[in-house]
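In what follows, a structure is listed as structure tokens, so that the remarks can point back to it.
Some chains omitted; the rest stay in position.
Chain naming follows the written order as A, B and C, and within any one chain the residues start at number 1.
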Amino acid sequence: MARVVVEVMLKPEILDPQGQAVQRALPRLGFEGVTDVRQGKRFELELDGPADEAALARVRDMAETFLANTVIEDYTVRVEDAGDTPDLAAAAPAGETAQ
Amino acid sequence: MSARVGVVTFPGSLDDRDAQRAVRLAGAEPVPLWHRDRDLKQVDAVILPGGFSYGDYLRCGAIARFSPVMETVIDQARAGMPVLGICNGFQVLCESHLLPGALTRNDHLHFICRDQRLRVERTATPWTSDYTEGQEITVPLKNGEGGYVADERTLDALEAEGRVVFRYLGRNPNGSRRDIAGVCNEAGNVVGLMPHPEHAVEPLTGPTTDGLGFFTSVASSVMRKLVS
Amino acid sequence: MSAPRHTRPGPDTVERAAATPDTPQPWAELGLKEDEYRRIREILGRRPTGAELAMYSVMWSEHCSYKSSKVHLRQFGEKAPHSDALLVGIGEQAGVVDVGQGYAVTFKIESHNHPSYVEPYQGAATGVGGIVRDILAMGARPVAVMDPLRFGAADHPDTRRVLPGVVAGIGGYGNCLGLPNIGGEVVFDPCYQGNPLVNALCVGVMRHEDIHRATASGPGNKVILYGARTGGDGIGGASILASETFDDAKPSKRPAVQVGDPFQEKLLIECTLEAFREGLVVGIQDLGAAGLSCATSELASAGTGGMRVDLEAVPLRDSSLTPEEILMSESQERMCAVVAPEHVDRFLALCEKWDVIATVIGEVTDGDRLEIYWHGEQIVSVPPRTVAHEGPVLERPYARPAWQDDLQADDAARLPRPASGEELRAQALALISSPNQAAKSWITDQYDRYVLGNTVLAFPEDAGVIRVDEETGLGVALATDGNGRYAKLDPYAGAQLALAEAYRNVAATGARPLAVTDCLNFGSPEDPAVMWQFAEATRGLADACQVLGTPVTGGNVSLYNQTGDAAIHPTPVVGVLGVIDDVARRTPMAFREEGQLLYLLGDTAEEFGGSAWSQVVHGHLGGLPPRVDLERERLLAEVLINASRDGMIDAAHDLSDGGLIQAVAESCLRGGQGARLVVPDGLDAFTFLFSESAGRAVVAVPRSEEVRFTDMCRVRGLPATRIGVVDGTALEVQGQFSLPLEQIRAAHENTLPALFG
């Protein structure tokens, strides 16, 4: 049992209307000092086995072909302890990305 | 004998019946196709209709793209069969990489339903041959993720190769790059667009009957090919 | 965060309940009154088990049992006018109306008010989902939705939270389901600030032979639960959320919000309709409020009574749910079907085809009790009628409030009126651009009105018109209306005016009104003044339906719409269904042809109580609402229908809030044509333009038809006054003012985008 997190963000050159809308709204809500906002997706996958290299390779493949549309999006795959509760949701240090 | 035009139903397809009606009104024979069947029932052309296949979850068209029927559609499209993707169908075609680019959230972040003016930029496709170049048409537009994006190089190439098939006129409804409403593949047989020609085929239910040309175009293109 | 959870070692079985009569039970927490709890013990001859207590508590809640409203709702049946068109009357999921050519139509309106305040997007979305399943359960294909909405003040910050979420939720669900939205209402008033009203209507079409009822009969038949897995959604929602005033101070009572999955519902629709088509279904019921408690008890109660359910078979999303919670869960997108054993395999195969999870959870028995088991142990054994249909009935006290006289005495006639053409012009513009009268396209542009390809008319037309048969052109028209300001001034008349307006709207399109559904939105029934409003409104509506010959076929009651002592305006929302034999002859609202003559049908009196003018210009609410004349409404409808049938008019628009000036402005904008109006003899310009007298419409008559049309009106005795002509690019009131169409358009169309864009 392991949890793998896939983060998908629009490529920097692609317009992100959702992020922009958030950024535009912030000053109105009294939040100053945020110079840019990007909004993306986060997938938490529970694996029924360990997050070993083979499993991660499969998740990367999944992200590349399915979870992200690599025409417009980048993704990152990383492992989280399965025992993670939300209030301990610090990410594991191992991170990787593909474009 | 008339052209057989397949209309694929994915779970969550909504405008499939409307596409079939449009095909019928154009004098061709609509053939329902089911997403789980690889068999295209010997159709001459395929329409991927509008809707929310798989709820538009993950990304519009992302899950439908992997259905069994798409394996055959992709093969046949590469072999030259006319394929039209309307709205969600356009998204499926982009996800399948049959068409370049992608469709993103409307820049104003709302679903929008309105009667949209378009300019037909290319008539050399089996889906637009009954229009004249530069013709202005009005058909419904309805989507939440209709913003057409691609990198600059791709956009330049599309323009240079005359593969922008439709452009929005008036206010850009969704932030599409270069006002692009629809594009085609290199060969021109695969066309995708966000607006809905199948909802503009009857005076009673549509804003115009401007959309009928799509379906008469493919009917006659198919017949021409069969005859030659 | 979740609802009361009573963990105990092993389930509370019937056997144990019999053996431990004195175990204390949380009946009060579950919203039951002491006498209700006592009655449950009497019915069962022992204390209820935990699961039984859960079932009774949700089913006997205000929301599910209609305990406060039942005694008043009876009139809808008792006074129902005879109608040959009624195939299924009040009491089923939804009424069914014969529209001819072998077609039947079912329609119903429901509220999702409280949930939409807590979580606007999901609250509104699941409201649409719920009413669509009601229609589906009758055997019909849902073909359109409508959404009558009420919000607090348009410029209030919380309205900016609630409205966009509600609209996105209705659109998000309905659009994804592939149901055109063809109409609704949007009304702003500070009285709805903490209690927005989100009502949703769905209409469905079927052949007569496809009508299905929620009944479990035939011992041995299987009970199949299909659709979404069951989770902890809205547990206790039915009893707690919908039955008590929502109060920020009690966050612990906030039940888990229900989240909708329109994609799942779309699959449910297709798979259910295929099952109907193949004749696989004996009875069917949607799961809405009170979830499985409601579905099993209502199915069994409507059948021969006996049913056995093995609750552990229910597919769960959250494996920690207790049997009580499973029974109370309001997880969305679930249905329950009763299927003969020989059809079970085929039914399950259909579900598999549509990727819908389906599970046999029980069967119909030849007994007369609903028996529910949990891993072999009996946890429920009840006479199902006592759960589903024999809940408490309250005769709540009601009394005309003391302030009603003062309110009615505060006559709007005393308000200062515009004294010059220039003032008239300014007030007309203020009216047309005020949030209640402004264009609603910022909202309706977010709704798909084209899907299914049968929408002949949709907003902003008077009624939505849907084609039912492509060959013959048979169609139906639907409109919903309700004016809380009128109802506050006089709830009896207010309810009748709501009906009259919806009826008139349907007739304006050329359709013949047939039947009624209603959603009665009121404050707390524990307040005798509110109860009086409720009693008056139901009596008014029932009486008016009798006169107009349009039976109430079903509806919904939403009570406790109040914050502290302050109740919302009494808001009966009335939906009218009409039939049109050929949609090609429908009458739209747009003035399109220059030179056509404008006729005002009906009588105009000085009636400003509760008017839009009194609200916009003076912030005033007082006096009496416009006089109700139902015979006149009937006559007006006949004229509008005949004129449509014989091609005598090209446009018609009903007059309601905002009066003539509002109606003419809307028809001009719709057609892109100006109009020149002349104040008729005997009327002052102000009354002519702003009065809200009922029973009126404005029509555009081609010159060639003028004689025929006016002759018809004269013969039938309907006043028809020539008031002007379609002309130019301005709205001109001769001798008073002229407003360029583009200025009106800007005023009318920019208001909502400026507030919410």
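Just so it is clear, a residue touches a chain if its C-beta (ideal position, glycine included) is under 8 Å from a C-beta of that chain, and two chains touch if they have at least 3 such contacts.
Note that the structure is a prediction, hence the values are computed from the model and not measured.
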**Request:** Indicate the composition of the complete complex by giving a copy number for each shown chain label.
**Result:** A x2, B x1, C x1
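Please note the rule applied: only the chains that are shown with their structure count from here on.
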**Complete:** Rounded to the nearest Å, the gap between Cα centres of subunit A and subunit B is 31
**Complete:** CA centroids of subunit B and subunit C: separation to the nearest Å works out as 36
**Complete:** Whole-angstrom distance, CA centroid of subunit A to CA centroid of subunit C, is 42
**Complete:** For subunit C, residue numbers touching 2 or more other chains are none
**Asked** Going by the touch rule set out above, which residues of subunit A reach two or more other chains?
**Response** none
**Complete:** Residue set of subunit A touching subunit B in the complex reads 10, 13-15, 17-18, 21, 66-67, 69, 71-72
**Complete:** The residues of subunit B that touch subunit C in their complex are 11-12, 14-15, 17-18, 21, 50-52, 54-57, 110-114, 140, 142, 144, 196, 198-199, 202, 204-206
**Prompt:** If you look only at subunit C, which of its residues touch subunit B in the complex?
**Reply:** 168, 171-172, 175-178, 261-264, 266-267, 354-355, 444-456, 467, 470, 583-584
